[in-house]
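Only one protein chain is missing from this complex, and each of the others stays in its spot.
Here is subunit A:
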């Protein structure tokens, strides 16, 4: 039995949680206010993931950059691969919020989508 302290990052409240591990498996989560906390703890121990947000160059738009995000969370270990691909593309205006900018970024099966519109 091993205990680990984690802070849930699923929402801004940031509950301090104590996770009990039994043979590297999560057997108990305490300190979470809602069930997303327990789900986060499970994932953080077995396969930590994060959302990545950044910007992509836009041609012929009213601004130089369009903000983007990974549509879902991606494995933490892939963050810099994802950034590399984000920084290698360029789009042309107009862009609509929600448009797909990169499909299957860095082989994660997750798309990069625009988070604002650019006229």
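Observations on the model:
The definition used in the following text is that a residue touches a chain if its C-beta (ideal position, glycine included) is under 8 Å from a C-beta of that chain, and two chains touch if they have at least 3 such contacts; residues count from 1.
As a working rule, contacts and distances are computed from a predicted model.
The protein name that UniProt records for the chain not on display, among "ABC transporter permease protein", "Nitrile hydratase subunit beta", "Cytochrome Complex iron-sulfur subunit" or "FAD-dependent oxidoreductase", is "FAD-dependent oxidoreductase".
Shown as candidates are A:19, A:52, A:74 or A:91; the residue that touches the absent chain is A:52. The chain not shown here touches subunit A at positions 7-9, 11-12, 14-16, 31, 50-55, 57, 62-65, 67, 69, 76, 79-80, 83, 87, 97, 115-117.
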